[in-house]
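Note that one protein chain of the assembly has been removed; the remaining protein chains are unaltered in position.
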Amino acid sequence: MYVTLNPGNRKVVEGVILWILVLSSTIAILTTLGIVASLLFESVRFFKSVPLTDFLFGLEWSPQTAIRSDQVGASGTFGAIPLLAGTALISAIAMMVAGPLGLFAAIYLAEYSSNRMRSLIKPALEILAGIPTVVYGFLAALIVAPFLRSGGEGLGFEVSSESALAAGLVMGVMIIPIVSSLSDDVIRAVPQSLREGSLGLGSTRAEMISKVVLPAAFPGIVSAMLLATSRAIGETMIVVMAAGLAANLTANPLQAVTTVTVQIVTLLTGDQEFDSPKTLAAFALGLLLFLVTLVLNVIALRVVKNFREQYD
Amino acid sequence: MVNPMKDMTTEEHPAPLLHAVAQGVPIKISARGVCVSYGDKQALFDIDLDIPERKVTALIGPSGCGKSTFIRCLNRMNDVIENCHVSGVIDMDGVNILDKKVDAVGLRARVGMVFQKPNPFPKSIYENVAYGPKIHGLASNKKDMDAIVGKSLSRAGLWDEVKDRLHSPGTGLSGGQQQRLCIARAIAVRPQVILMDEPCSALDPIATAKIEELIDELKEKFTIVMVTHSMQQAARVSQATAYFHLGQLVEKGDTKKVFTSPDDERTQAYITGRIG
Partner (left out) sequence: MTEYFLEPASLAKRHRAERRYRLYGQLAIGLALLFLVLIFTSLIARGYGALQQTEMRLDIIFDKDVIGDGGIQADYQKLARNALSEIFPGVKNRKDKRKLYQLLSDGAGYQLGNSVQNDPSIIGARQSIWVLAADDVDMYLKGNVTEGLDESERRLNDRQIAWINALQEMGRLELRFNSRFFTLGDSREPELAGILGAMTGTLFTLLVCFALSFPLGVLAAIYLEEFAPKNWFADLIEININNLAAVPSIVFGLLGLAIFLSLLNMPRSAPLVGGLVLALMTLPTIIIAARAALKSVPPSIRQAALGLGASPMQSVFHHVLPSAMPGILTGAIIGMAQALGETAPLLMIGMVAFIVDIPQSIVDPATALPVQIFIWADSPERAFVEKTAAGILVLLAFLVAMNLSAIILRRRFERRW
């Protein structure tokens, strides 16, 4: 760039560079298109052999065995409800851990702790989200699950060694910082003048927080929860390692359930013919996963943006 | 009147020094030797000041001289600031409110505050006014609360403008209306003192005039301390005036006297526009 160019040449070179810049920034769009195209393309092929309604509302998931021998091209039953229920169960357990812990931690960080404390605690909490998920999977499968199992036995409960509870609890710990950091940010974005207004009327800090600050920050907190939920739904390694493979339709957290992501991994790892309904089913599940998380993310980002604009 | 704070006082302090305006007028608050520092930086030096009851006291002075710092001592709002340290004695009805044993929450219920920038809560007009009474348990039922809200809004001169939209958001009002809503919100708690820190600085002249009129009415019931950067405003609405300069209180007394024949030449310079 330090070469001296005559003005005409410089214009041309800069024009080329500008185009390179534009192209680089379109990679993001191309990636999205690539995702949508590959998921849609394979899913459409899947839905040619398995009707969409069977997939969305079917109560049985057993990709291995054919139930009707006259079914053309289908090798098993592909009802996604048990997977969705399993995903929902584990995500719900995770949010029951991360929601309250993350929110109370955020309230403490934003309203009670000194700046110094906050600058130490917040990064420390964020380490939890920086630990690779495969590590959490290991902990869930080899430490938490056996612990729950023997603990449950002691109390007279039958706990599966691949219980939804173990996976959900560990996942909850992982997403605490997603809730706490985002909530802390939005709570701190609530203008100081509202806090002073409340304290000036003689409220305690707790009253100020629960009646003024949290309602004002509510949209932001909701979107923090949505983003955390979306993260839990899309989480793969923890459930692959600690949740089960059997598609049980149950709400009992002590039993084994399977999830959308577990099934995607199971269907696609190992030797496989690429065109079988089994592998295509993985893409249909991927499409479902993509859509659900996309909707959650879009809502969350939109809500947070409006929130920020309100107080800018 | 019961005064539960009475036995919380720990030390005796000298009887209030009555200055010019206070002669024959009951003193609501008297500050003695108040020093405030933010970390290492001292912002107020040894302030002695008496605030007459049911009058308007104006605090004036160049910006950064410590007016806000002082007014925030009167309801312990400085407690909220992490490194702010306050010393000295502020006596209110025989109690040193700076005493750590005095509950700042209870204190702020009797010493309300209105801020520079209108800061209605992002709730409905009704809920804004009902907020204080609700947390302090001043109303036992919906009817009581409606009465308190209505009365406070009328007192703040806002009732006629908002009575048809009590449940629309307070943030939807104009700046002047918002500030009057904040005043209504403060008086709904039935304080004895109302502190106002430059309540009109964010408002246009018409809204300012309305607030000034309101302040003049409110002094029948409340002791009012207001910070203002406008000397005309101080002259118009206050009965007593204190002039702060670089963290020191250099002039205090009857408003007329301060504005016509100040003792201190710095005050003279300020009111004639040579310091600003």
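A and B label the chains in the order they appear, each numbered from 1.
We adopt the following convention: contacts are C-beta pairs under 8 Å (C-beta built on N, C-alpha and C of every residue); 3 or more make two chains touch, one makes a residue touch a chain.
Quantities reported herein were computed from a predicted structural model and do not represent experimental measurements.
Considering the whole complex, the residue from A:47, A:218 or A:290 that touches the absent chain is A:290.
The hidden chain makes contact, of the residues A:80, A:241, A:257 or A:303, with A:241. Touching the chain that is not shown, out of B:110, B:236 or B:256: B:110 (per the contact rule at the top). Interface residues of subunit A with the unshown chain, by the touch rule above, are 1-2, 10, 14, 17-18, 20-22, 24-29, 31-32, 34-35, 38-39, 41-42, 100-105, 107-109, 112, 121, 124-125, 127-128, 130-135, 137-139, 141-143, 173, 176-177, 180, 202, 204-207, 209-210, 227, 230-231, 233-237, 240-241, 261, 264-265, 268-269, 274, 282-283, 286, 289-290, 293-294, 297-298, 301. What subunit B contributes to its contact with the hidden chain is residues 1-2, 4-5, 103, 105-106, 109-110, 135-138, 189-190.
We adopt the following convention: only the chains that are shown with their structure count from here on.
Inter-chain spacing, taken between the CA centroids of subunit A and subunit B, is 50 Å.
Interface residues of subunit B facing subunit A in the complex, by the touch rule stated above, are 75, 77, 80, 82, 105-110, 112-115, 117, 119-123, 131-132, 135-136, 182, 185-186, 189. On the subunit A side of its complex with subunit B, the touching residues are 114-115, 191, 193-204, 207, 211-212, 215-216, 310.
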